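The excerpt is restricted to a subset of chains, each kept in its original location.
For reference, chains read A and B in written order, and residue numbers begin at 1 within each chain.
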Amino acid sequence: MTKGHPSTHSTVNSRLPHRVAPIALLAVLAATGVDAATVEQQAALEGVSLGINTTWVLIAAFLVFFMQAGFGMVESGFIRAKNACNVLTKNFMDFCVAALAFFVVGYALMFGTDAGGLVGTTGFLLGGLPVRTNGVPTFAFWLFQAAFCGAAATIVAGAMAERMKFHSYLLYSAIISAVIYPVIGHWTWGGGWLASIGFHDYAGSTVVHATGGFASLIGTIILGPRIGKFNKDGSANAIPGHNIPLASLGVFILWFGWFGFNPGSSLSGTSAGLNSLVAINTCLAAAAGTTSAMGIIWYVSGKPDLSMTMNGALAGLVAITAPCAYVGPGAAIVIGTVAGAIIVAGVFLLDRIGVDDPVGAVPVHGFNGVWGTLSIGLFGRKALLAGDLGGLFTGGGPKLLGIQALGCFSSILFVVFTMGLVFLIIKKTIGLRVSETEELRGLDIGEHGMESYSGFQIFVTR
Amino acid sequence: MKLIVAYIQPERLNAVKQALYEREVYKISVTNALGCGQQRGYVESYRGVDFEVNLLKKVRIEIAVNDAFVDSTVEGIVAGARTGNIGDGKIFILELAECVRIRTGDRGAKAIG
(Lines give C-alpha, C1' and ligand atoms only; values in the text may rest on other atoms or scores of the structure.)
Protein backbone atom coordinates (compact mmCIF):
# COMPACT_ATOMS: atom_id res chain seq x y z
CA MET A 1 0.00 0.00 0.00
CA THR A 2 1.34 3.44 -0.80
CA LYS A 3 1.51 5.75 2.15
CA GLY A 4 2.67 9.23 2.89
CA HIS A 5 4.46 10.57 5.92
CA PRO A 6 4.57 8.05 8.70
CA SER A 7 2.73 7.41 11.93
CA THR A 8 1.40 10.80 12.94
CA HIS A 9 0.38 11.55 9.42
CA SER A 10 -1.62 8.45 9.06
CA THR A 11 -3.32 9.13 12.33
CA VAL A 12 -4.11 12.64 11.29
CA ASN A 13 -5.39 11.61 7.93
CA SER A 14 -7.56 8.86 9.27
CA ARG A 15 -9.04 11.27 11.77
CA LEU A 16 -12.08 11.63 9.56
CA PRO A 17 -14.52 14.35 10.50
CA HIS A 18 -16.91 12.05 12.33
CA ARG A 19 -14.22 11.10 14.77
CA VAL A 20 -13.49 14.54 16.13
CA ALA A 21 -16.76 14.92 18.01
CA PRO A 22 -16.10 15.99 21.56
CA ILE A 23 -17.58 13.43 23.88
CA ALA A 24 -19.39 16.00 26.01
CA LEU A 25 -21.29 17.43 23.09
CA LEU A 26 -22.26 13.98 21.97
CA ALA A 27 -23.66 13.21 25.38
CA VAL A 28 -25.70 16.38 25.56
CA LEU A 29 -27.14 15.92 22.13
CA ALA A 30 -27.85 12.25 22.77
CA ALA A 31 -29.68 13.16 25.95
CA THR A 32 -31.92 15.54 24.06
CA GLY A 33 -33.01 12.68 21.87
CA VAL A 34 -31.30 13.71 18.64
CA ASP A 35 -30.17 10.57 16.90
CA ALA A 36 -26.54 9.55 17.03
CA ALA A 37 -25.77 10.01 13.34
CA THR A 38 -26.90 13.62 13.49
CA VAL A 39 -24.87 14.26 16.61
CA GLU A 40 -21.79 12.83 15.02
CA GLN A 41 -22.36 14.92 11.96
CA GLN A 42 -22.76 18.07 14.02
CA ALA A 43 -19.38 17.40 15.58
CA ALA A 44 -17.90 16.61 12.19
CA LEU A 45 -19.30 19.84 10.83
CA GLU A 46 -17.69 21.81 13.58
CA GLY A 47 -14.43 20.04 12.88
CA VAL A 48 -14.58 20.98 9.23
CA SER A 49 -15.58 24.51 10.06
CA LEU A 50 -12.66 24.78 12.46
CA GLY A 51 -10.42 23.39 9.75
CA ILE A 52 -11.36 25.99 7.21
CA ASN A 53 -11.13 28.85 9.68
CA THR A 54 -7.70 27.70 10.79
CA THR A 55 -6.58 27.26 7.20
CA TRP A 56 -7.70 30.81 6.48
CA VAL A 57 -5.93 32.28 9.50
CA LEU A 58 -2.73 30.34 8.89
CA ILE A 59 -2.51 31.29 5.22
CA ALA A 60 -3.28 34.89 6.11
CA ALA A 61 -0.51 34.75 8.72
CA PHE A 62 1.92 33.41 6.11
CA LEU A 63 1.00 36.29 3.82
CA VAL A 64 1.44 38.85 6.56
CA PHE A 65 4.80 37.29 7.38
CA PHE A 66 5.75 37.66 3.72
CA MET A 67 5.08 41.40 3.99
CA GLN A 68 8.31 41.53 5.95
CA ALA A 69 10.10 40.76 2.68
CA GLY A 70 8.12 43.55 1.06
CA PHE A 71 9.16 46.01 3.75
CA GLY A 72 12.76 44.91 3.33
CA MET A 73 12.77 45.42 -0.42
CA VAL A 74 10.99 48.78 -0.28
CA GLU A 75 13.20 50.08 2.50
CA SER A 76 16.44 48.94 0.92
CA GLY A 77 15.46 49.92 -2.62
CA PHE A 78 14.55 53.45 -1.56
CA ILE A 79 17.86 54.20 0.13
CA ARG A 80 21.45 54.29 -1.09
CA ALA A 81 23.32 51.12 -1.90
CA LYS A 82 25.87 51.71 0.83
CA ASN A 83 23.24 51.21 3.54
CA ALA A 84 21.18 48.41 2.05
CA CYS A 85 22.55 45.54 4.14
CA ASN A 86 22.07 47.55 7.25
CA VAL A 87 18.39 48.21 6.70
CA LEU A 88 17.85 44.61 5.64
CA THR A 89 19.46 43.32 8.81
CA LYS A 90 17.24 45.61 10.83
CA ASN A 91 14.21 44.42 8.97
CA PHE A 92 15.17 40.79 9.48
CA MET A 93 15.79 41.23 13.16
CA ASP A 94 12.54 43.17 13.56
CA PHE A 95 10.61 40.07 12.71
CA CYS A 96 12.79 37.72 14.73
CA VAL A 97 12.87 39.92 17.80
CA ALA A 98 9.15 40.58 17.45
CA ALA A 99 8.38 36.86 17.24
CA LEU A 100 10.42 36.05 20.34
CA ALA A 101 9.28 39.09 22.32
CA PHE A 102 5.66 38.58 21.36
CA PHE A 103 5.97 34.99 22.50
CA VAL A 104 7.49 35.86 25.85
CA VAL A 105 5.54 38.97 26.87
CA GLY A 106 3.82 40.74 23.98
CA TYR A 107 0.93 38.36 23.51
CA ALA A 108 0.20 38.38 27.23
CA LEU A 109 0.11 42.18 27.39
CA MET A 110 -2.08 42.36 24.32
CA PHE A 111 -4.53 39.50 24.73
CA GLY A 112 -4.18 38.47 28.40
CA THR A 113 -6.83 39.07 31.04
CA ASP A 114 -7.61 42.75 30.95
CA ALA A 115 -6.49 45.01 33.80
CA GLY A 116 -8.32 48.33 33.95
CA GLY A 117 -8.84 48.46 30.20
CA LEU A 118 -5.16 49.24 29.81
CA VAL A 119 -3.16 46.07 29.50
CA GLY A 120 -3.37 42.28 29.48
CA THR A 121 -1.84 40.41 32.38
CA THR A 122 -1.87 36.68 31.64
CA GLY A 123 -0.40 34.28 29.13
CA PHE A 124 3.29 35.05 29.36
CA LEU A 125 5.24 32.49 27.33
CA LEU A 126 1.78 31.48 26.07
CA GLY A 127 1.28 29.69 29.36
CA GLY A 128 -2.17 28.83 30.69
CA LEU A 129 -4.03 29.79 27.55
CA PRO A 130 -7.10 28.02 26.21
CA VAL A 131 -6.54 25.76 23.19
CA ARG A 132 -8.70 28.01 21.04
CA THR A 133 -8.95 31.76 20.83
CA ASN A 134 -11.53 33.57 18.74
CA GLY A 135 -12.61 30.26 17.30
CA VAL A 136 -9.23 29.12 16.00
CA PRO A 137 -6.31 27.37 17.67
CA THR A 138 -4.48 29.82 19.90
CA PHE A 139 -1.20 29.01 18.17
CA ALA A 140 -2.65 30.02 14.81
CA PHE A 141 -4.07 33.20 16.29
CA TRP A 142 -0.69 33.94 17.88
CA LEU A 143 1.13 33.54 14.56
CA PHE A 144 -1.22 35.93 12.82
CA GLN A 145 -0.83 38.50 15.58
CA ALA A 146 2.94 38.06 15.83
CA ALA A 147 3.27 38.86 12.14
CA PHE A 148 1.30 42.07 12.73
CA CYS A 149 3.65 42.94 15.54
CA GLY A 150 6.67 42.50 13.26
CA ALA A 151 5.09 44.81 10.71
CA ALA A 152 4.53 47.58 13.25
CA ALA A 153 8.16 47.32 14.35
CA THR A 154 9.77 47.38 10.91
CA ILE A 155 8.03 50.51 9.68
CA VAL A 156 10.52 52.50 11.71
CA ALA A 157 13.55 50.88 10.05
CA GLY A 158 12.86 52.78 6.84
CA ALA A 159 12.25 56.16 8.41
CA MET A 160 15.43 56.06 10.47
CA ALA A 161 17.52 54.38 7.79
CA GLU A 162 21.04 55.34 6.69
CA ARG A 163 22.19 56.80 10.01
CA MET A 164 20.97 54.89 13.07
CA LYS A 165 23.23 52.60 15.07
CA PHE A 166 22.43 48.94 14.74
CA HIS A 167 22.49 47.92 18.38
CA SER A 168 20.38 50.90 19.37
CA TYR A 169 17.93 49.81 16.74
CA LEU A 170 17.76 46.32 18.17
CA LEU A 171 16.92 47.78 21.55
CA TYR A 172 14.18 49.95 20.09
CA SER A 173 12.82 46.96 18.20
CA ALA A 174 12.60 44.81 21.32
CA ILE A 175 10.82 47.54 23.28
CA ILE A 176 8.20 48.31 20.66
CA SER A 177 7.33 44.66 20.05
CA ALA A 178 7.41 43.57 23.65
CA VAL A 179 5.57 46.49 25.20
CA ILE A 180 4.44 49.50 23.20
CA TYR A 181 2.63 47.78 20.34
CA PRO A 182 0.98 45.16 22.60
CA VAL A 183 -0.39 47.83 24.92
CA ILE A 184 -1.89 49.86 22.08
CA GLY A 185 -3.16 46.63 20.58
CA HIS A 186 -4.77 45.67 23.85
CA TRP A 187 -6.79 48.86 23.99
CA THR A 188 -8.51 48.10 20.70
CA TRP A 189 -8.23 44.38 20.01
CA GLY A 190 -7.56 42.91 23.44
CA GLY A 191 -10.72 44.09 25.12
CA GLY A 192 -9.24 47.35 26.43
CA TRP A 193 -10.86 50.73 26.89
CA LEU A 194 -11.01 51.66 23.20
CA ALA A 195 -12.84 48.45 22.42
CA SER A 196 -15.40 49.24 25.11
CA ILE A 197 -16.17 52.74 23.85
CA GLY A 198 -16.85 51.36 20.37
CA PHE A 199 -13.68 52.36 18.58
CA HIS A 200 -13.31 50.52 15.27
CA ASP A 201 -10.10 49.51 13.56
CA TYR A 202 -10.69 46.39 11.53
CA ALA A 203 -7.16 45.41 10.62
CA GLY A 204 -4.99 48.10 12.13
CA SER A 205 -4.75 51.50 10.43
CA THR A 206 -4.21 52.85 13.92
CA VAL A 207 -3.05 49.83 15.88
CA VAL A 208 -0.33 48.84 13.44
CA HIS A 209 0.28 51.64 10.96
CA ALA A 210 -0.23 54.84 12.91
CA THR A 211 1.76 53.23 15.71
CA GLY A 212 4.67 52.47 13.40
CA GLY A 213 4.29 55.74 11.53
CA PHE A 214 4.31 58.03 14.52
CA ALA A 215 7.08 56.09 16.22
CA SER A 216 8.95 56.82 12.99
CA LEU A 217 8.10 60.49 13.15
CA ILE A 218 9.33 61.04 16.68
CA GLY A 219 12.33 58.82 16.02
CA THR A 220 13.46 60.58 12.90
CA ILE A 221 13.02 63.98 14.55
CA ILE A 222 15.19 62.97 17.51
CA LEU A 223 17.72 61.32 15.22
CA GLY A 224 18.02 64.27 12.83
CA PRO A 225 18.27 64.30 9.03
CA ARG A 226 20.92 62.51 6.97
CA ILE A 227 24.04 64.49 6.06
CA GLY A 228 23.27 66.32 2.85
CA LYS A 229 19.50 66.01 2.99
CA PHE A 230 18.87 69.66 3.75
CA ASN A 231 20.72 72.73 2.56
CA LYS A 232 21.63 75.64 4.78
CA ASP A 233 18.58 77.55 3.60
CA GLY A 234 16.39 74.66 4.75
CA SER A 235 15.51 73.45 1.26
CA ALA A 236 15.56 69.72 0.71
CA ASN A 237 17.81 67.73 -1.60
CA ALA A 238 16.72 64.54 -3.28
CA ILE A 239 18.66 61.45 -2.26
CA PRO A 240 17.40 58.93 -4.79
CA GLY A 241 16.92 55.29 -3.93
CA HIS A 242 19.44 52.89 -5.42
CA ASN A 243 17.26 50.09 -6.71
CA ILE A 244 13.79 51.04 -7.86
CA PRO A 245 12.96 47.65 -9.42
CA LEU A 246 13.65 46.03 -6.06
CA ALA A 247 11.48 48.61 -4.32
CA SER A 248 8.71 48.03 -6.80
CA LEU A 249 8.88 44.31 -6.15
CA GLY A 250 8.61 45.17 -2.48
CA VAL A 251 5.44 47.16 -3.07
CA PHE A 252 3.91 44.25 -4.96
CA ILE A 253 4.84 41.87 -2.15
CA LEU A 254 3.32 44.23 0.40
CA TRP A 255 0.12 44.50 -1.60
CA PHE A 256 0.01 40.72 -1.93
CA GLY A 257 0.61 40.32 1.79
CA TRP A 258 -2.08 42.88 2.56
CA PHE A 259 -4.57 40.39 1.16
CA GLY A 260 -3.68 38.36 4.23
CA PHE A 261 -3.53 41.36 6.53
CA ASN A 262 -7.04 42.67 5.86
CA PRO A 263 -9.18 39.72 4.74
CA GLY A 264 -7.44 37.45 7.24
CA SER A 265 -8.56 39.67 10.09
CA SER A 266 -11.98 38.04 10.08
CA LEU A 267 -10.19 35.00 11.51
CA SER A 268 -12.82 32.99 9.73
CA GLY A 269 -12.73 31.31 6.34
CA THR A 270 -16.44 30.66 6.56
CA SER A 271 -17.22 34.39 6.56
CA ALA A 272 -17.37 34.27 2.79
CA GLY A 273 -19.20 37.52 2.21
CA LEU A 274 -17.18 39.55 4.69
CA ASN A 275 -13.85 38.28 3.39
CA SER A 276 -14.85 39.06 -0.18
CA LEU A 277 -15.93 42.58 0.73
CA VAL A 278 -12.67 43.21 2.55
CA ALA A 279 -10.65 41.85 -0.36
CA ILE A 280 -12.32 43.96 -3.03
CA ASN A 281 -12.06 47.07 -0.88
CA THR A 282 -8.39 46.46 -0.26
CA CYS A 283 -7.75 46.10 -3.97
CA LEU A 284 -9.75 49.11 -5.07
CA ALA A 285 -8.37 51.47 -2.45
CA ALA A 286 -4.81 50.52 -3.40
CA ALA A 287 -5.56 51.03 -7.09
CA ALA A 288 -7.17 54.38 -6.38
CA GLY A 289 -4.30 55.47 -4.15
CA THR A 290 -1.74 54.60 -6.81
CA THR A 291 -3.66 56.39 -9.51
CA SER A 292 -4.32 59.53 -7.53
CA ALA A 293 -0.76 59.82 -6.22
CA MET A 294 0.58 59.42 -9.74
CA GLY A 295 -1.87 61.97 -11.13
CA ILE A 296 -1.08 64.53 -8.46
CA ILE A 297 2.70 64.26 -8.61
CA TRP A 298 2.50 64.36 -12.39
CA TYR A 299 0.44 67.54 -12.20
CA VAL A 300 2.66 69.10 -9.54
CA SER A 301 6.13 68.15 -10.73
CA GLY A 302 5.53 67.50 -14.40
CA LYS A 303 6.58 63.84 -14.33
CA PRO A 304 4.83 60.67 -13.14
CA ASP A 305 7.43 59.81 -10.49
CA LEU A 306 7.41 56.06 -9.82
CA SER A 307 8.64 56.30 -6.26
CA MET A 308 5.73 58.54 -5.34
CA THR A 309 3.31 56.39 -7.31
CA MET A 310 4.39 53.33 -5.38
CA ASN A 311 4.00 55.19 -2.12
CA GLY A 312 0.47 55.95 -3.32
CA ALA A 313 -0.31 52.25 -3.47
CA LEU A 314 0.92 51.78 0.07
CA ALA A 315 -1.01 54.86 1.20
CA GLY A 316 -4.23 53.42 -0.18
CA LEU A 317 -3.55 50.10 1.50
CA VAL A 318 -2.84 51.68 4.88
CA ALA A 319 -5.92 53.88 4.66
CA ILE A 320 -8.31 51.04 3.81
CA THR A 321 -6.96 48.82 6.60
CA ALA A 322 -9.26 50.17 9.30
CA PRO A 323 -12.45 50.67 7.26
CA CYS A 324 -12.23 47.73 4.85
CA ALA A 325 -15.01 45.76 6.54
CA TYR A 326 -17.31 48.70 7.18
CA VAL A 327 -17.62 50.44 3.83
CA GLY A 328 -18.64 49.57 0.29
CA PRO A 329 -16.37 49.48 -2.76
CA GLY A 330 -17.35 53.00 -3.82
CA ALA A 331 -16.23 54.44 -0.51
CA ALA A 332 -13.06 52.36 -0.73
CA ILE A 333 -12.19 54.13 -3.97
CA VAL A 334 -12.80 57.51 -2.37
CA ILE A 335 -10.70 56.58 0.67
CA GLY A 336 -7.87 55.42 -1.58
CA THR A 337 -8.02 58.52 -3.73
CA VAL A 338 -7.73 60.80 -0.73
CA ALA A 339 -4.89 58.64 0.59
CA GLY A 340 -3.00 59.27 -2.64
CA ALA A 341 -3.35 63.01 -2.10
CA ILE A 342 -2.27 62.72 1.52
CA ILE A 343 0.92 60.90 0.64
CA VAL A 344 2.02 63.55 -1.85
CA ALA A 345 1.16 66.38 0.51
CA GLY A 346 2.78 64.53 3.39
CA VAL A 347 6.08 64.00 1.61
CA PHE A 348 6.21 67.67 0.65
CA LEU A 349 5.29 68.72 4.17
CA LEU A 350 8.08 66.73 5.79
CA ASP A 351 10.61 68.13 3.33
CA ARG A 352 9.34 71.60 4.12
CA ILE A 353 9.62 71.24 7.90
CA GLY A 354 13.02 69.60 7.78
CA VAL A 355 12.10 66.06 8.78
CA ASP A 356 14.08 63.42 6.89
CA ASP A 357 12.15 60.21 6.28
CA PRO A 358 14.06 58.39 3.51
CA VAL A 359 11.28 56.01 2.48
CA GLY A 360 8.16 58.01 3.29
CA ALA A 361 7.15 55.87 6.26
CA VAL A 362 5.58 58.74 8.17
CA PRO A 363 3.12 59.91 5.51
CA VAL A 364 2.39 56.36 4.33
CA HIS A 365 1.80 54.69 7.66
CA GLY A 366 1.32 57.62 10.03
CA PHE A 367 -0.79 60.14 8.16
CA ASN A 368 -2.77 57.57 6.22
CA GLY A 369 -3.23 55.46 9.32
CA VAL A 370 -5.04 58.44 10.82
CA TRP A 371 -7.00 59.07 7.65
CA GLY A 372 -8.09 55.46 7.41
CA THR A 373 -9.22 55.35 11.01
CA LEU A 374 -11.20 58.55 10.71
CA SER A 375 -12.75 57.47 7.42
CA ILE A 376 -14.86 54.93 9.31
CA GLY A 377 -16.48 57.90 11.02
CA LEU A 378 -17.25 59.33 7.59
CA PHE A 379 -18.25 56.39 5.43
CA GLY A 380 -18.96 53.53 7.87
CA ARG A 381 -22.22 51.72 7.24
CA LYS A 382 -24.43 50.85 10.18
CA ALA A 383 -25.23 47.41 8.82
CA LEU A 384 -21.59 46.51 8.58
CA LEU A 385 -20.54 48.12 11.83
CA ALA A 386 -22.89 45.89 13.78
CA GLY A 387 -23.73 48.67 16.22
CA ASP A 388 -26.11 51.52 16.00
CA LEU A 389 -23.54 54.06 14.94
CA GLY A 390 -22.66 54.96 11.38
CA GLY A 391 -20.50 57.44 9.48
CA LEU A 392 -21.12 61.13 9.02
CA PHE A 393 -21.79 60.83 5.29
CA THR A 394 -23.76 57.62 5.69
CA GLY A 395 -26.36 59.07 7.99
CA GLY A 396 -24.81 58.13 11.27
CA GLY A 397 -24.10 61.54 12.71
CA PRO A 398 -20.78 62.76 14.08
CA LYS A 399 -20.54 60.50 17.13
CA LEU A 400 -18.64 57.66 15.55
CA LEU A 401 -16.22 60.14 13.99
CA GLY A 402 -15.58 61.51 17.46
CA ILE A 403 -14.91 58.05 18.86
CA GLN A 404 -12.57 57.28 15.98
CA ALA A 405 -10.68 60.51 16.49
CA LEU A 406 -10.40 59.85 20.20
CA GLY A 407 -9.13 56.32 19.69
CA CYS A 408 -6.68 57.29 17.01
CA PHE A 409 -5.23 60.32 18.73
CA SER A 410 -4.93 58.73 22.14
CA SER A 411 -3.06 55.81 20.60
CA ILE A 412 -0.75 58.20 18.77
CA LEU A 413 -0.20 60.26 21.88
CA PHE A 414 0.80 57.17 23.76
CA VAL A 415 3.25 56.03 21.12
CA VAL A 416 4.80 59.46 20.61
CA PHE A 417 5.25 59.94 24.31
CA THR A 418 6.63 56.50 25.17
CA MET A 419 8.75 56.04 22.07
CA GLY A 420 10.01 59.62 22.34
CA LEU A 421 11.20 58.76 25.82
CA VAL A 422 12.79 55.53 24.63
CA PHE A 423 14.66 57.24 21.80
CA LEU A 424 15.84 60.06 24.07
CA ILE A 425 17.14 57.64 26.66
CA ILE A 426 18.95 55.63 23.99
CA LYS A 427 20.41 58.85 22.61
CA LYS A 428 21.76 59.88 26.00
CA THR A 429 23.13 56.45 26.83
CA ILE A 430 24.38 54.21 24.03
CA GLY A 431 23.75 56.78 21.32
CA LEU A 432 21.37 56.78 18.36
CA ARG A 433 23.53 57.87 15.50
CA VAL A 434 26.64 56.52 13.80
CA SER A 435 29.70 58.72 13.29
CA GLU A 436 29.93 61.06 10.36
CA THR A 437 32.68 59.00 8.71
CA GLU A 438 30.59 55.90 9.01
CA GLU A 439 27.53 57.65 7.62
CA LEU A 440 29.56 58.88 4.64
CA ARG A 441 31.17 55.53 3.94
CA GLY A 442 27.92 53.71 4.53
CA LEU A 443 26.56 51.66 7.40
CA ASP A 444 27.05 48.40 5.53
CA ILE A 445 30.78 48.63 5.99
CA GLY A 446 30.66 50.46 9.27
CA GLU A 447 28.14 48.32 11.09
CA HIS A 448 28.32 44.99 9.29
CA GLY A 449 31.69 44.99 7.59
CA MET A 450 30.21 43.98 4.27
CA GLU A 451 28.97 45.36 1.00
CA SER A 452 25.59 44.83 -0.58
CA TYR A 453 26.85 44.63 -4.13
CA SER A 454 30.38 43.37 -4.02
CA GLY A 455 32.19 43.99 -7.30
CA PHE A 456 29.74 46.54 -8.65
CA GLN A 457 30.99 50.01 -9.40
CA ILE A 458 28.87 52.35 -7.36
CA PHE A 459 29.28 56.08 -6.96
CA VAL A 460 29.05 57.16 -3.37
CA THR A 461 29.34 60.86 -3.98
CA ARG A 462 26.15 61.52 -2.07
CA MET B 1 54.08 58.09 -29.73
CA LYS B 2 50.94 59.78 -28.48
CA LEU B 3 48.22 58.88 -26.02
CA ILE B 4 44.88 60.03 -27.32
CA VAL B 5 42.08 60.48 -24.80
CA ALA B 6 38.58 61.21 -26.03
CA TYR B 7 35.25 61.78 -24.36
CA ILE B 8 32.29 60.88 -26.55
CA GLN B 9 28.56 60.24 -26.27
CA PRO B 10 28.03 56.64 -25.15
CA GLU B 11 25.78 55.76 -28.06
CA ARG B 12 28.51 56.79 -30.53
CA LEU B 13 30.97 54.21 -29.25
CA ASN B 14 30.14 51.61 -31.83
CA ALA B 15 30.39 54.11 -34.68
CA VAL B 16 33.76 55.29 -33.39
CA LYS B 17 35.05 51.73 -33.14
CA GLN B 18 33.86 51.15 -36.68
CA ALA B 19 35.54 54.29 -37.97
CA LEU B 20 38.80 53.39 -36.24
CA TYR B 21 38.74 49.87 -37.66
CA GLU B 22 38.43 51.34 -41.11
CA ARG B 23 41.52 53.41 -40.32
CA GLU B 24 43.40 50.35 -39.08
CA VAL B 25 43.38 51.40 -35.46
CA TYR B 26 42.40 48.21 -33.68
CA LYS B 27 43.41 48.69 -30.11
CA ILE B 28 41.46 50.88 -27.77
CA SER B 29 40.57 51.01 -24.11
CA VAL B 30 37.26 52.30 -22.87
CA THR B 31 35.99 53.48 -19.52
CA ASN B 32 32.73 54.82 -18.28
CA ALA B 33 32.76 58.50 -17.36
CA LEU B 34 30.56 61.34 -16.37
CA GLY B 35 31.07 64.65 -18.05
CA CYS B 36 30.17 68.18 -17.40
CA GLY B 37 30.69 70.47 -20.34
CA GLN B 38 28.73 72.87 -22.48
CA GLN B 39 25.81 70.48 -22.77
CA ARG B 40 22.97 71.31 -20.44
CA GLY B 41 22.08 68.62 -17.94
CA TYR B 42 18.55 67.60 -17.19
CA VAL B 43 16.28 67.64 -14.20
CA GLU B 44 15.46 64.53 -12.29
CA SER B 45 13.02 64.44 -9.46
CA TYR B 46 12.60 61.99 -6.66
CA ARG B 47 9.52 61.94 -4.59
CA GLY B 48 8.77 65.52 -5.40
CA VAL B 49 12.22 67.04 -5.00
CA ASP B 50 13.82 68.20 -8.22
CA PHE B 51 17.54 68.07 -8.75
CA GLU B 52 19.69 68.95 -11.69
CA VAL B 53 21.89 66.27 -13.06
CA ASN B 54 24.80 68.01 -14.73
CA LEU B 55 27.17 65.10 -14.87
CA LEU B 56 26.10 63.37 -18.01
CA LYS B 57 27.01 59.84 -19.00
CA LYS B 58 29.99 59.81 -21.35
CA VAL B 59 32.45 57.23 -22.57
CA ARG B 60 36.18 57.81 -22.22
CA ILE B 61 38.40 56.28 -24.88
CA GLU B 62 42.15 55.89 -24.58
CA ILE B 63 44.28 55.00 -27.56
CA ALA B 64 48.05 54.82 -27.76
CA VAL B 65 49.37 55.30 -31.29
CA ASN B 66 52.54 55.91 -33.14
CA ASP B 67 52.91 59.46 -34.39
CA ALA B 68 52.06 58.47 -37.95
CA PHE B 69 48.61 57.37 -36.84
CA VAL B 70 47.66 60.43 -34.80
CA ASP B 71 45.86 62.29 -37.53
CA SER B 72 43.89 59.40 -38.87
CA THR B 73 42.92 58.37 -35.35
CA VAL B 74 41.66 61.83 -34.48
CA GLU B 75 39.89 62.04 -37.76
CA GLY B 76 38.32 58.63 -37.18
CA ILE B 77 37.06 59.56 -33.75
CA VAL B 78 35.53 62.73 -35.13
CA ALA B 79 33.96 60.82 -38.00
CA GLY B 80 32.36 58.34 -35.67
CA ALA B 81 31.37 60.62 -32.81
CA ARG B 82 30.19 63.76 -34.48
CA THR B 83 26.47 64.53 -34.63
CA GLY B 84 26.81 68.29 -34.65
CA ASN B 85 25.08 68.66 -31.31
CA ILE B 86 26.49 70.08 -28.11
CA GLY B 87 27.86 67.25 -26.03
CA ASP B 88 29.67 65.53 -28.87
CA GLY B 89 32.85 65.60 -26.87
CA LYS B 90 36.54 66.37 -26.85
CA ILE B 91 39.80 64.77 -27.83
CA PHE B 92 42.96 65.29 -25.80
CA ILE B 93 46.39 64.35 -27.10
CA LEU B 94 49.29 63.65 -24.75
CA GLU B 95 52.91 62.92 -25.43
CA LEU B 96 53.60 59.24 -24.70
CA ALA B 97 57.09 58.66 -23.35
CA GLU B 98 57.17 54.91 -23.46
CA CYS B 99 55.04 51.88 -24.09
CA VAL B 100 55.54 48.29 -22.88
CA ARG B 101 53.78 45.11 -23.97
CA ILE B 102 53.46 43.06 -20.82
CA ARG B 103 53.33 39.68 -22.55
CA THR B 104 56.58 40.04 -24.45
CA GLY B 105 58.35 42.93 -22.78
CA ASP B 106 58.52 44.72 -26.14
CA ARG B 107 58.97 48.47 -25.85
CA GLY B 108 58.26 51.54 -27.90
CA ALA B 109 56.64 51.74 -31.31
CA LYS B 110 56.74 47.99 -31.66
CA ALA B 111 54.70 47.47 -28.52
CA ILE B 112 51.94 49.87 -29.31
CA GLY B 113 50.01 48.03 -32.00
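Here is the rule we use: a residue touches a chain if its C-beta (ideal position, glycine included) is under 8 Å from a C-beta of that chain, and two chains touch if they have at least 3 such contacts.
From a predicted model like this one, the values you see are computed outputs, not experimental measurements.
Peer 1: Each distinct protein chain appears once in the view. How many of each does the complete structure file actually contain?
Peer 2: The complex described by this file is made up as A x3, B x3.
Quick note on the criterion: only the chains that are shown with their structure count from here on.
Peer 1: Mind pulling up the subunit A residues that touch subunit B in the complex?
Peer 2: Interface residues on the subunit A side: 236-241, 297, 300-303, 305, 307-308, 311, 344, 347-348, 351, 360, 457.
Peer 1: For subunit B, which residues are in contact with subunit A within the complex?
Peer 2: 32, 44-51
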